[in-house]
Structures are given as C-alpha cells and as structure tokens.
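Only one protein chain is missing; all other protein chains are in place.
Each chain carries a letter (A, B and C) given by its place in the written order, and its residues are counted from 1.
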Amino acid sequence: MAQQQRKSLNESHANHALIDQYRSCRQLSEQLVAPLSEADCQLQSMPDASPAKWHLAHVSWFFETFLLRRFDPTYRVFDDRFGHLFNSYYNAIGSQFSRPHRGLLSRPSLEEVLAYRHHVDLAMEQLLTQHTDAAITELTTLGIQHEKQHQELLLTDIKHALYQNPLLPAYSAHANSQTSKSLPPLTWSTFPEGLYEVGHDGKGFSFDNERPRHKVYLNAFKLANRPVSNGEYLAFIEDGGYQRSEFWLSDGWAWVNESQATAPLYWRQMENGWHLYQLTGLQPLPLSSTACHINYYEASAFAAWKGKRLPTEQEWEVAAGHWRGRVNDVSAGELQTQAADDEALSQLFGDVWEWTASAYLPYPGFKPFAGDAGEYNGKFMSGQFVLRGGSCVSPTNHVRTSYRNFFYPHQQWQFSGLRLAEDA
Amino acid sequence: MAQQQRKSLNESHANHALIDQYRSCRQLSEQLVAPLSEADCQLQSMPDASPAKWHLAHVSWFFETFLLRRFDPTYRVFDDRFGHLFNSYYNAIGSQFSRPHRGLLSRPSLEEVLAYRHHVDLAMEQLLTQHTDAAITELTTLGIQHEKQHQELLLTDIKHALYQNPLLPAYSAHANSQTSKSLPPLTWSTFPEGLYEVGHDGKGFSFDNERPRHKVYLNAFKLANRPVSNGEYLAFIEDGGYQRSEFWLSDGWAWVNESQATAPLYWRQMENGWHLYQLTGLQPLPLSSTACHINYYEASAFAAWKGKRLPTEQEWEVAAGHWRGRVNDVSAGELQTQAADDEALSQLFGDVWEWTASAYLPYPGFKPFAGDAGEYNGKFMSGQFVLRGGSCVSPTNHVRTSYRNFFYPHQQWQFSGLRLAEDA
Amino acid sequence: MAQQQRKSLNESHANHALIDQYRSCRQLSEQLVAPLSEADCQLQSMPDASPAKWHLAHVSWFFETFLLRRFDPTYRVFDDRFGHLFNSYYNAIGSQFSRPHRGLLSRPSLEEVLAYRHHVDLAMEQLLTQHTDAAITELTTLGIQHEKQHQELLLTDIKHALYQNPLLPAYSAHANSQTSKSLPPLTWSTFPEGLYEVGHDGKGFSFDNERPRHKVYLNAFKLANRPVSNGEYLAFIEDGGYQRSEFWLSDGWAWVNESQATAPLYWRQMENGWHLYQLTGLQPLPLSSTACHINYYEASAFAAWKGKRLPTEQEWEVAAGHWRGRVNDVSAGELQTQAADDEALSQLFGDVWEWTASAYLPYPGFKPFAGDAGEYNGKFMSGQFVLRGGSCVSPTNHVRTSYRNFFYPHQQWQFSGLRLAEDA
Partner (left out) sequence: MAQQQRKSLNESHANHALIDQYRSCRQLSEQLVAPLSEADCQLQSMPDASPAKWHLAHVSWFFETFLLRRFDPTYRVFDDRFGHLFNSYYNAIGSQFSRPHRGLLSRPSLEEVLAYRHHVDLAMEQLLTQHTDAAITELTTLGIQHEKQHQELLLTDIKHALYQNPLLPAYSAHANSQTSKSLPPLTWSTFPEGLYEVGHDGKGFSFDNERPRHKVYLNAFKLANRPVSNGEYLAFIEDGGYQRSEFWLSDGWAWVNESQATAPLYWRQMENGWHLYQLTGLQPLPLSSTACHINYYEASAFAAWKGKRLPTEQEWEVAAGHWRGRVNDVSAGELQTQAADDEALSQLFGDVWEWTASAYLPYPGFKPFAGDAGEYNGKFMSGQFVLRGGSCVSPTNHVRTSYRNFFYPHQQWQFSGLRLAEDA
C-alpha cells in the first residue's frame, strides 16, 4: 500500500472501502460454486489442480492465519486441524496435507466449509471495523487479492475436473453468445529501441514479484494486434505442426512424444469436425475466438512455424502501457475466449493469459513480502515462464499492467494463449 | 442352481423367494451408504478401490446388462452412457471407463444413481414376476451374489478412503461393544492323511470357480483353533518382524522395503501406545481381537516366525466341513474383528478372510460361466492367492465352505488375516 | 545327496568324480564367454538380467562363500569387497550391490574376474583332494548345479543384451543347421485318473524345492506329443490373438496393453516377412521350430485360443516318467529351438522350458536347504509359475524329471514355450 493511503486522516473511510472489497470478494467465491454439487466440489483431477471446496477453505485459512490469529486476541480458531488441511505451501506456518490427495477430503463437508467461511467473515468484519492498522489493511488486501487468484483457479480446475467425465457436463448452462464474429486481420504495432521502465509504479496494490520498478533496455520490436485465434492454430495443426520437430523446443518435442498431444487441451477431433469443451459444454470449434489452453511449448512451436516469436514480458508491459479496450474477464459472464476487436492492440487484458518468452525470475532488487507471506511468490522463481494480461475467467479489476502470472511450460490447463511478436 | 430347484413344480414360489432375496439385497446396499455424504460416496483412495456411488451403480448395471437388456424387450435403458461408466471389466460387453478415475465421476449424482437403482428395481421385479425361466433365475441369483460381494467391497473401500483423511472420520458412530474378552489359548485340530473331495457339492448357488467338486490327496495336517490375534501379531512386530528378512518371501521383503511397512494397515504407533483405525474410528489396539488387514506377505512372514505355515485352501475346506459356531459377519453389526470363542475351530466363517497357501488357479475340469459372465472369475487366475471364510463385513449367508476369495499378495486393504497350520 | 553315496566305502573315487565334474563345469563357463568381448561381458539390458562377467564372478563367490571360507582355514579371500559385489540375494550372508546396476561394474575387469576364478579353482581342487566330508561334497555339488543354472542364464541374458543393439550382433557365428525339417502332426497321449507320486525320488542330486516326494490325485488328462511350433503360434497372431481380450488372463491383457506386445520377444515383422533373432543372428522365422520366448500370459492365451490348456506340473512330471528321445540342450551346439521328432512325446527335455499351469509353491512337507543355502529356492514361492524340462541352452545332464524352474508370468526372455494339454 502506498504511504499516503496508510497515513490517511480518514482511515475509517478506507476501511469501509476495504470491508466492501472484502465482502464482494467473498461473495463471488460462493457464487462461483453455486452451480456445483457437493460431489463436484470434491473433484481433484490432477495434483496441479485443487477441489473447489478446498479453494473455498484455503482462502479462509489465509485470513484466519495471517490476520485473525495475529491481530485478534479474542479470535476463536474454528478448527485447529484445518491448519494442516488447508495450508497450501507455507512451510513457515506448518505442515501441509499432501497436495495430490486434496480430493480425498470428503470431510469437512461443503456445509462445514461454508460455516468456516461465515465464522471467518464475522471475525474479519469485526477486525476491520475495530482496527485501521496499516499491517491489517495490507494483509487484508493481500488476502483479497489471494482469494481472487483462487477464484480464477477454481474455474480453471473445475473445468479440468468436469472434462474427465465422459458425460462432459457443463459447469454453466449459460446460453452461449458465441456468434460468428469476424476476426480482424493480423497487424503490428512497432515500439522503438530504448531504455524503458517496467515494474509496478507504487500506486495501489501490487505483489512483491512486480517490484521494484526498474530500467530495461529494449531493442525495437513489433507486437501483434491480437492473440492467435483457434482458426490460425488449426492451420498449424493441419500443416503437421505436432509431427514436425523443427518447430519445437527440445523439451517441447519430448512433451509431444510423451503426452501424444495432437492439439491443445479440450480440443476434440470428431467425425463431424473439431469441437471444443468449454465451461458451457462441448461445442463446434469457434474459429474466430482466441486459441486457449495452449502450453508454452505449443505457443513457442506455433510462433516458430509462423517465423515469429513470443514477446518478452518487458516488451509486453511496455506495449500494454498504451492499451485501451474491452476486457473479457469474469464479469463478462462468458467464461470463454472470444474474437478480438478491431483495434491496434485488442485483448491485452482478459480473454487469455499470454505466454511471454521470459522465464519467471526476480526483478533486480527484488525483496519478498516480509514475514511468512514471503513464501507467496519468490520461491517459485525457477523453471516457469511469465504470462501476462489475465483471462476470460480472471476476476474484475484484478490484473494490472505489471501483473506477472507464471506456470510451467508443459501446463495446458490454464486459460493461456499467445500473441506474436517480432524484431522491428 | 441345482437341477431340482430349476425344475420346481412351484416356480412362482421360487420366484417369490427370489424377489424377496432381490429386495433385501438391494435394500442393504442402500442402508450401507446411509451414514455417508454425497462427497464420501465419491471417494476413491486408490485404483484398487471404488467409490461407494460407483458400487451402487455398477451392481445395477449388472442387472440391467445381463437380465433386463436380454430378457425384457420392453425395458427402457436408463441412460445409454452408463454402460461405459459402470462396466467394471467385461470386455465382451464393451469399453470401460478408466478404473483409477472412477472417483472423478461427480455426475451422475448420488440422487441420479439412486433413481437408476429404483428404475432397475421396478423392471427387475416385473421381470421376476412375469418370468420363471431358469436362465433368468440363475442370472438373477448371480446378480444378487454379485451385489453382496460389492457390499463387502463398499465397506472395505470406504474404510480405506476415510482413513486417508487426517481427521480420521468414523463410518459409523455405533458404540463399540469391544470388551476385554479373554482370548482362548492356541490349540490344534488334527486331520488325517487321505483322499478328500473339495469343491462345491451342487446344492444351491456357487460361483464357477468353486467347481467341479474333485478329489485331492492331503497329507496329515493340523489347523489352529482360531485366527492370529492382534496381540500375537504385535509380538511379531516387537520381535523385529519387519526388520528381519529371514521370515519373508523375496517379493514380500521387497514390499517391506518399498512400502516402508512396519505394521499392518490401519495400525498406528502413537505416544500413548498402538492404536487401530476401525470403521467406528481410532481406538486403542484391542489385543484379543483377530489381527486384520494383513497381506499375504505379512501372513506368510508371521507364520515363518512362528515356525508354522498357512493352510492350503484344500486343508481349510476339509476342516471347515466340521465347523459349527458363531459368525461375526455384517449382520452382527460390529464391522470389526472380535476375539475368538473357545471352540475347537472358532471363527472359520466371518471375522477375517483367512489367507491360504494356495495360489488362485482353476480346479481340474474348471469351466467358466457360459456367455459374457465367463469373465466373472476365470480371467483372474494368475498372481493371486486364495482366502477363505468371509469377514466381519461379509453379507449374511453369503460365504460357503467352498467359497474362494482371491487377492494379490501385497494387498492389505481387505479384511484379511490368517490362521496357522502345520504338518501333523 | 543320498545316504548310500555319502557313506561310500570308496570316497576318494567319489571325489575324483566330483573334481572332474567341478572342472568340466568351470571350463564350460569360460568357454561360453569366449565369443564375447570385455564390453559384451559388461552388458546388462534390464534388472532381470546380469552381465556375463557378473555371472562368472558370482558362481565363484558361491564356492568361496559356502565352501572355502567355511571348510578351509588356510584359504586367503581373493578380495573382501567381492562379497558385497557378487552376492546375489543371500541376506543372511550380507549386503548386496544393487541388482539393476550390475552393468556399472567395469571393475573388477574381466581379467581380474578370471584371476578370481583361477584362485578359487586352485583352492577348491585342493579342498576336494584333501577332504571327503559329506557336507563338502553336498555343497560342492550344489555349487556345480548352481553354476550350471548360471550358464543357462548367461546365454539367456547375453541374447537379450545383444538384441538391444540395432546392429543385432550374433553371439555365435556358428553356421545354422536349421533345415526345413517337416513337423509331425499334433497327437495326444492319454494318462488315466489316479493317485500318483511326484517329486524327487532321492537318487542323486536334487534341489530342495523338488522334495519331498508325495502323492497327488490326478484326473485323466491328455498331453500333446510336442511343443507348439512357430508356425502354429504365427497362426494365433494372424488370427488377431494379440487384439482379442477373450483369450487372455486379466493380468495378461494388461501386459499386452502396457507392453504393446504383438508377438513373442525376438520376433520381427519386416517387409520381407517375419524374422527371428537367435544367438546366431537374425534369420527368417523357422516355422517348424518350437516357439520360444513366450511368457505365461502368451502361453495361456494361445492355449485358450486352441480350446486347450497348459498341463499342471504334476501332469507333466507323470508324463515325463515315460519319456525317451533326443535332447536339444547346450551340448547340441544349436543354441536355438528345433523342430520336434515324430515320437509319442518329443522334446519333453531340452528345446524349450514348458510353462505349466502350476504356481510355484512349496510341496507338502517342503523343507528348505539347511543353513544360508536355505535362501536358494524357498523364498521365491509367490507370484511365479513352474516351467519344466529344460531348453536348448540348458547344460547337459542338468535337468531332471522332477526339476522345477520358475519365472514370473510376464517374463519373456527365458527360452520358454508351451505344450498343450486337455482333460481326457
């Protein structure tokens, strides 16, 4: 939080706003599980994913652990055993239940988890009403941002889980607005060589990994007006993309051979053509919509096939400073990618997370969050790549220009795609 | 089914009896899931185990597939897609949903599965009322016996699943009658050398693998009056049993080293002594009760430590012909092993499945069930060992003298123990 | 050893005979590696197989450990560290170097191993010259039989190792005598129901697992005149044998799917027809020769396809009592299977090990060898099946009517085939 806000003369107003943020964030999580049964909320389809119920409990554990246990001496812990069950990866806090087995926790029940949430909410609202301490404000804000990240993961994970079922159940019966919108042609914006600044500018919340703001020297580059579409990606498949090693990184080619991949996740070649599983169920592949559930290897191979490359995260961030446009995020209610608008730079935010060519590493001068929250981001800085801009299931007002998401290059289950770049 | 029954003059009476059997069997399955939530019914803790909900659906699929689809031309299939989801391993019938992923089927919901059961029940009762065809009677009887097997598996599997949860929830709140009953001393019954007959004698139902009845020559042998108790097994542990290779089969010793086993499944050494997880929850280890959840390697090592051996299945069957006594099966309501009574041969039936020294192989002249049901038993005749006598979770009136159960030697999650034998 | 032999009046004669046996056995081992380079002798193609050099050293370690260290107080151990390197699986003797990594022992060199052998030989001959103690005679005989077993394994393992090399080098340049010998038609010998005796009769050497001789009751059965030929097995393949689950045991079908097997080991379908890799190199599939390198699952599936079954080991042994004929063993110098002769029961001994339907289990009253040699056989009595009769690479005068070989059902690399049986 910026200095000036912390020292605000009118702290109770600030807290009213914070309580409102807290409430609306917490409500959204519960709205997201409304279409799900208790059995759905239990599903864990792979170690990378977590059950919806676990997400609901974990984000509450975060508030209980980092706020209530520390700042409210009168707080009654809901259930001591939840510390072990719902700690994700904070070694400094204590032991963690085995991640791949979260789907085996039929107890506590969904009802008990909702009671846990209610218990935490009452205590949090009381805490925020009675205290305006900067540390409480900062950690509550972090907790809200944390829960927003889990809201996106909840939708991402439940999509993967429901897809394992041959019945291919839809998450949402929402009538699909997908129309045969035409796709604007590919065009390029050019950015000149020079010394730029990237990283968070200190206004409002940011994660530690977005800081400090620092100088980078960039060669001139061009960035595409929009992400790659399903139709364009299909052309790559049809040109033998998954059979031609020359386009692939060595690790990517190994992944193709091991996984026997022939298309992105959720794509199905059926007798009557290519189909796509979306949160609304299986549908014919919408060619104009942005290609999604593509991993880094696929993104990199597609770019090589096109004779282009992925942008670095610095290039992306420099370009995104110029951005204006419509954002297809969770508030749009589509929960799937759409066709781009005809703008110079469309869909930089929302629609799909865009893989960048940058490994996820600390910025020069990086300092992790103080205290136990220091495990939030920094310890993941090896082996992953940065994605930028948010997706169609990102919470509203969550992703910033400087926001750095990160996943392993083989992972497909995120709402991830790509935008092409090239040297100018 | 025996000839005389099939040709009964009073077939409608026979069918009344069969309808009663059918009903009471089907009711018991639903009673068994009564203490469970929908999330509990979804749990699959390992590929060997299945979710309770899957058991409920699969046994209905069996009646639908082998009876209703064949004998009732008016039958309306409940949901065509269930054939793939709930076929266990009948390759002749069609493809099967991946066994290790049964826990990912949140849909159909428990409610839908119960509706499926109801749909099948109505049609079955109508079929049995209208037809007295021997094939229908035989296959219905097989379906009932099949469901009984799954009732035991359901309890076995849910115990394993709930145990994965650090909260160690109890399946049943049932107040435990476990009293400090004293254990009768170990004594031996001797059986003389000679030519015996084993295998099913043709009276009433039997599985194909119990037939034909045939002659075997046995050396003289002795059989213990009761299974090995927890206290006796604890003495093996305390004597370094799991650290001394000399007692173990080679594969067993490899299992000990890989699994890092130091006690049977569900045993926990805690600060205040050894405890045991039962379907009623965690409790201090009851020393007089029969040792349970022991795999073949453990049974064999224990016997070697004692300087004894396991009985062959033929020895067991010959001895069991003499048996009388109390049976601790599911109707006893304990759902856990108890101390033996003071009899010449106590607990041959019920309490624990007793590992025998016999590999599970076809009897001389073995013929699988005719038709698709031929996959029921015969194709499992490699790599497994025979267990005899039923357990504390076996359905009432289910296990016979000639009944052959079979599991792999490393498997611990069954209600399995051992009874010692030696050469006379 | 039988009583009468031990108490021989003329023990020095016995020892002369024993020394001769010892020498010729030891010489054969070294002859077997003569066609191999040091690098060949180092090859280990899988954990089940061992390098030729390791076999040479291990069998010497056996004499050093069980004879020289015990009975010769003046014996100087060649290298103390060899105890760890060349102990196979005798836990009672001490720790063992990791089996899957035997191929990583470039030291001691082949030359050093041969020096080790020479050192052991000198000491053994001195021991046998100076002592006629029954224990020495018995253990030396065991050591010789043990080395013979490793001679067969050495050939079996080097075949597998050389086959991993795309150059498909031949072990032996031996001009192949394989002629287009015609195959006698399939005929059957019938054996009546009755009480038989099986197991070793006490004359000459036997392993502990062949004893004691005991009574078995057999139903009437028929046994084929010869093992299944390559041509017959090819018909099974061409009839879709590897694509039709109905012929396979459940574990066998899982093996087919995991291994993607479509033919026995060493078979290759090439543009110009089926070929077979033999110790003399790749050659067109000889249709009349006995089918080999078939695992238990394949043997069982072939028998099911034929509507027959495998014989039990008791049936095989009863039939083999009647046997006369030519033996294709290592002394024939072919090192590969041949076509059967036209006899009532051809090739019961030699040619291929014949899978039986019997699990490898202790005989009634089985007692392991006394002392540390007790780990020789007994501890492997789970999960394996019995094979009978020896193969084309078995040492001369090694296999008896009562000899029980045993392997896991998935293992193909042995010289294993099958002979059909059926109920009479």
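Going forward, a residue touches a chain if its C-beta (ideal position, glycine included) is under 8 Å from a C-beta of that chain, and two chains touch if they have at least 3 such contacts.
Because the structure is a prediction, the values reported are computed rather than measured.
Engineer: So which of the visible chains would the left-out chain be touching?
Structural biologist: Even though it is not drawn, that chain still touches A, C.
Engineer: Check each of A:74, A:182, A:260 or A:382 against the chain that is not shown and name the one that touches it.
Structural biologist: A:382
Engineer: What does the interface between chain C and the hidden chain look like in terms of residue numbers?
Structural biologist: 37-43, 45, 53, 81, 84-85, 97, 101, 103-110, 161-162, 164-167, 169
Engineer: For review purposes, identify every residue of chain A that touches the missing chain, sorted by number.
Structural biologist: Interface with the chain not displayed, on the chain A side: 89, 91-92, 195, 214-219, 245-246, 248-253, 296-297, 300, 357-359, 361-362, 364-365, 379-383, 385, 409, 423.
Here is the rule we go by: only the chains that are shown with their structure count from here on.
Engineer: Touch graph across the chains, line, ring, star, complete or other?
Structural biologist: line
Engineer: Counting residue numbers used by both copies over all numbers at the interface, does the chain A-chain B contact come out same (over half shared) or different (under half)?
Structural biologist: same
Engineer: Working from the CA atoms, figure out how many degrees chain A turns to land on chain C, in steps of 5.
Structural biologist: Rotation angle, to the nearest 5: 180 degrees.
Engineer: Nearest chain to the global Cα centroid?
Structural biologist: When every chain is reduced to its C-alpha mean, the one closest to the whole-protein mean is B.
Engineer: What is the distance, in whole Å, between the centres of chain B and chain C, each centre taken as the mean of its C-alpha atoms?
Structural biologist: The mean C-alpha positions of chain B and chain C differ by 38 Å.
Engineer: Can you give the whole-Å distance between the Cα centres of chain A and chain B?
Structural biologist: A distance of 47 Å separates the two centres.
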